[in-house]
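Heads up, one of the protein chains got dropped from this complex, but the rest are sitting where they should.
Let's turn to chain A:
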Amino acid sequence: MTKPLIRTKDLSVEFSIGGKIFNKKTLKAVNDVSFEIPRGAFVGVVGESGSGKTTLGRALLNAVDITGGEAEYDDGEVQFDLTNMSPGDLKEYRRRAQLIFQDPYAALSPRMTVRDIIAEPLEVMGLTKSREETDARVREIAGKCRLNLEHLRRYPHAFSGGQRQRISIARALASNPRFVIADECVAALDVSIQADILNLLKSLQKDLGLTFMFISHDLSVVAHTCDHVVVMYHGKIVESAPTRELFANPQQEYTRNLLAAIPSLDPDQKSRAPAVG
């Protein structure tokens, strides 16, 4: 049995929200979260706004400080204790763990060509030695993300939302990461483009052996893409189960309410609003 890629125990992230020296107020955005992400898994994290799902993702990327508990990363080649990273560790970890953002309109610099956007992480991390090598790598990853190679010289404004999201994905995958966090990466897209991006992520995961943490508020999207689902509420994990099990037989009241609130495509089957809480 191989070790999981990510393992956390009682992971907490607290933010200071003002107060004086002796009665500092803090907000526990992530509260004692213990879970594992197996290698090669596609794990969905769902929850409403404010449930801590984005903060959990950021903590696992070391983008916010972990204030309590344990978190480990182990991809078989290297291991990191995410609560205690040296600058050298962090540099190596940045190559192995990447993030795809929600809004493809805000995430891409309007002043850089698509080629430069995808090449930037390679150049910043010093992963390629020559311009030719960088170009070759950019073309390879752009092809995998089904981008038209003739488009590499254009600027992002020339692209639709779906194409931009493919550019963001190519940039995230340029450094050949092992772990990718996609934070609401289809929330801003139309349904037909959403289907295209979800299919692309699934096929990239298989081809490149990636491990995905897929953060979303949309349960039906998660149901179709992820093999394991974690439900968060108020910074805690309420329920965690394989996708089929969770949707067929939710154990917790909160998960049941969440599922009942999804609007059904059948006009005769009314969705139910949970009791006002």
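Keep this in mind: a contact is a pair of C-beta atoms (placed from the backbone, for glycine too) under 8 Å apart; a residue touches a chain by one contact, two chains touch by 3 or more; residues count from 1.
Throughout what follows, contacts and distances are computed from a predicted model.
Its record in UniProt calls the unshown chain "Oligopeptide transport ATP-binding protein OppD", which is the match among "Dyp-type peroxidase C-terminal domain-containing protein", "1,2-phenylacetyl-CoA epoxidase subunit A", "Oligopeptide transport ATP-binding protein OppD" or "Glutamate/aspartate import permease protein GltK". Check A:Ala119, A:Val138, A:Leu152 or A:Leu258 against the missing chain and you find that the one touching it is A:Leu258.
Touching the chain that is not shown, out of A:Met85, A:Ile193 or A:Leu208: A:Ile193 (per the contact rule at the top). Where chain A meets the missing chain, the touching residues are 48-49, 160-163, 190-196, 198-199, 217-221, 223-224, 243-244, 247, 257-268, 270-274, 276.
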